[in-house]
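Have a look at this one before I ask anything.
Missing here is one protein chain; the remaining ones are kept as they sit in the complex.
In this document, chain identifiers A and B correspond to the written order of the chains, with residue numbering beginning at 1 in each.
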């Protein structure tokens, strides 16, 4: 039972909605456990960011992966590690190693490298068939390259990935949340761009990377408590959950819990 | 005995001065203990920010509250949780639950909701009579609403709270410290506003929320090592204490320890 339980309701949600994806960029094993002790209920996916898994000992990664799994959290390696495996021609080894380490999801992205649409579709299908939860990401990590994409372009890419079998499509925001995807150089949400997504897609199929508080607030007020959000830093997990529930000034009285 | 103890003096202060209020926005239980192991002497009040307490298990909150108390630190739930209880008509339950969980202070604020001056005065008196340390906060969480208040307005509100029995009045700065209260949009201190406080109030009765380093530096250089400061993040507690004592470049040779 939670403290002050007469002041708030649990979020009611189906497994497709209200997802929080956390960014673990190298937490120590005890910190993961201590952190989950208090906030395990508020994380659904844990991304071991970009290539960080590849510089830590296998036993440590397995231990952290097990810790996440035993708390009902799905861990997965960052998309950049997939990209590196792909350009090195080691995609199959990557899948085998991910499985051996216990990861249950794979992210397919082209944030830095180039992959043809046909190749991308084939990879999505393969990852799905092997049995991983299949995440893809739309957007480039270099703002100069990312600026070539209109919101309409992004919508098309999302649709292609979903048609190929992706479970969720992540909208790139990086760790910083600036000058990329739906965010301008100051980190504010580009509202017109958001509308293009709303008009053309099932928003529940998306996970918005939204590392900054103003971005989280905007998306919660726009889409409700159960919007899917990602790249949340561990120390912000509790704060985000309070925002979803109207327990912080920014959203108090402005969100409806079902 | 501290390392290098021949290089610095303890701060001499009375209990009314030199207060450091820390913002705990969801630390795990082990992290709290580990953090207090090294910096227990430098925290006086620990705020479990806004509504965060309400999404964690009662046993965990009690454990953390006990940990703070056994280190001579006074824990209290954030003002937003009080506001939520107030508008839900559950203020009495809120006080009972706060007491059961072990909290020793209560913060009364109207950062998000509206409370009449008469009601506010009544609540302050009630919290005080029940035996809690009684903190109030002046300022709105939405910058647009907060901008309606002049420094003179804030001074008046502080005086009213003190007359009603508040032990300390907190000047709102939020976690970000921008575009609110005494801070402009860049997070710099509005010096003219500060002067209005100085001219009209006993500064020792205030706790300035000052999450950013430049704000802490300004207030220490203006008011001395023993200015009351709040919304300090856990990882900045040691840094703040060194600033108070002239052990960092920003204040070295510029503060006098009594």
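To be clear about the criterion, a residue touches a chain if its C-beta (ideal position, glycine included) is under 8 Å from a C-beta of that chain, and two chains touch if they have at least 3 such contacts.
Bear in mind the structure is a predicted one, so any value in this text is a computation, not a measurement.
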Touching the left-out chain: which of A:111, A:173, A:187 or A:211?
-> A:111
Check each of A:28, A:117 or A:253 against the chain that is not shown and name the one that touches it.
-> A:28
Interface residues of chain A (partner: the chain not displayed) = 25-31, 49-58, 60-62, 77, 80-81, 83-85, 87-88, 90, 93-94, 97, 101, 111-113, 141-142, 174, 176
Residues from chain B at the interface with the omitted partner, ascending = 1-8, 30-31, 34-39, 41-42, 213, 235, 237-239, 241-242, 245-250, 252-253
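What we mean here is this: only the chains that are shown with their structure count from here on.
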Whole-angstrom distance, CA centroid of chain A to CA centroid of chain B, is 34
